[in-house]
Every structure is written in C-alpha cells, then in structure tokens.
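Quick notes on the structure that follows.
Only a single protein chain was left out; the remaining protein chains are all shown in position.
All chains are identified by letter, namely A and B, in their written order; residue positions are counted from 1 within each chain.
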Amino acid sequence: MRHTINLFLMLVIFWLLNSGHNSALMLSLGAASIALVLYIAHRMDVVDHESQPVHLSLKLPGYFVWLLKNLVHANIAVVKHIWLGNGSISPTLTTVKASQKTNVGKVIYANSITITPGTVTVDLVDDRIIVHALLRKNIQALKTGEMDRRVSRLEN
Amino acid sequence: MEIVIEITSALCLLIGSFLCVSGGVGILRFPDFYTRIHAVGVTDTLGASMILVGLMLQSQESLVVAKLLLILLMTLFINPTATHALAKAAFHNGLMPLLSKRSATDKEP
Partner (left out) sequence: MLIAATLAILVVMILAIIRGVIGPTLYDRILAVNMFGTKTVLLISLLGFVMERPQFLDIAIVYALINFISVIGVLRYSDSFAFKQSTHEKESEEP
C-alpha cells in the first residue's frame, strides 16, 4: 500500500509539472491517466520495495551529496587524462566484492560505480562486481571500500 | 545581485561546454571501446549537469526550473543504466578490453 501511494504521488507531481494547466478538463484527464498507469503497474506486478524504495528515502539525500563530491573529483581526473593522452592511462579489469545483502543495495552500489567517470560496472555475479577502470588508481580507491561501506549503511 | 547570477550562470555554461568538448575529444582519442565509455561518462554527468544548472540560473519561471531539474534527474538516472547495459553486452559477446600490460598505444597504427 505504501508503495502504491508513493507511486501515485510521483505520478501526480509528474503530471502537474509537465502540464502546467489547471483547468477541470486537464485535471480529469490527468486523473484518468494516473489511474490507468496504476492499473497497468499492478497488473505487471512491479509496485514493490524495489521500484519504490520508500524505506531509503530518508538516507538517500546524504548519500547523494557524498556521491556528488566524489563525482566532481572523478570528472577532473578523467578530463586531465583525456588531455594528457593515451600514454598516461592504465586500463584495468578486476573484480570487487560487494558486501550488501539485498538486491537493491547491490544495484545502488553497481550504479554508483558506473556513474562515477573512470569506473564502469561490466557485470554483477552474486556478490562480485567486475569493474573496468581507466586508471589503476581508481581501482585502489574502490578497494578501500568507502563507497561500499556507505551503501551498506544505507540499507539497514 | 542580478549581475552575480548572470556571471555564475555564464561560468557554469563555460565549464559545462569545456567538459563536453573534453568528452568529445576523449571519445575520438582513447584506444578501445571500454576506455571510450569513461569519456562519455564525463559528458553525461558533470558536463550535462553544469549546462543545465547554468540554464536554471537564467530562467525566471519556477515551472521551467522544475522541468530542467527533471531533465537533470533523468540524465543522471538513465545514463548509468544504458552504459552498463552496453558494457555488459560487449563483455558477454567476447569483446576483450585492451589492458595496460600491453602498451596502450600499440594498437594505433
């Protein structure tokens, strides 16, 4: 039920932002399309804690701020190596261990690795993540496990 | 006050443009597919964010700011998924990455 209400609120906000009209006709059309989307989503059986992670919503903003800071540093490093040329990069492929218990936590960790420039998640098998990195330094930073710990703290 | 916002917005647009051009150079310059993904990552995260933040500072209506924020969130959520799908497809079909044991430039003629 919680997840349905969350999805409903998201859809209401999305409709109001994108239409910008407040006439009765537009609002009733919006209500009709929201009802249709909710019906289809329930039929597809996708409304659960994975698609609507409401239990994370209090902790996520703090993590996003930390991720943004990380993102800026990674961007500067990659741009520096783009202009320095091919001689300065050291592409590496390794596996990193993910210590999260739930699937949602693992996906958050893998996507955080991918969104940081310089590291890309190639595959996720059980609790091992295959990572391709532009620099060997990036892998070492990943293996110290700060991001891993922060995502783990997120999920419980 | 307005001049400060104007200058900040111009600065954001300038940084964003520089990051995007860097990514464009990177996609031409890097030696193999997996390294090119990293160059695209730069333009998709900070490059796009900086340009959209610059536009947000210039807009007057709040609805426009909300829409720009929506585009920014979509870019940030969608692109890692597409990138990961691409890398996984390439890896599973047997495209091996060029690793640093060989010298990174010997593939280029």
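The definition used in the following text is that a residue touches a chain if its C-beta (ideal position, glycine included) is under 8 Å from a C-beta of that chain, and two chains touch if they have at least 3 such contacts.
Model, not experiment: these values are computed from the prediction.
The missing chain lies against subunit B, touching residues 9-10, 13-14, 16-18, 20-21, 23-25, 27-28, 33, 36-37, 40, 43-44, 48, 51-52, 54-55, 58-59, 61, 63-64, 67-68, 70-71, 74-75, 78-79, 81-83, 85-86, 89-90, 92-96, 107.
Here, only the chains that are shown with their structure count from here on.
In whole angstrom, the spacing between the mean C-alpha positions of subunit A and subunit B is 16.
By the touch rule above, subunit A contacts subunit B in their complex via residues 14, 17-18, 20, 71-72, 75, 78-79, 82-83, 85-87, 89-93, 110-111, 114-123, 130, 132, 134, 136.
On the side of subunit B, the complex with subunit A involves touching residues 19, 22-23, 25-26, 29-32, 34-35, 37-39, 41-42, 45-46, 63, 66-67, 70, 76, 79-81, 83-84, 87-88, 91-92, 97-100, 104-105, 108.
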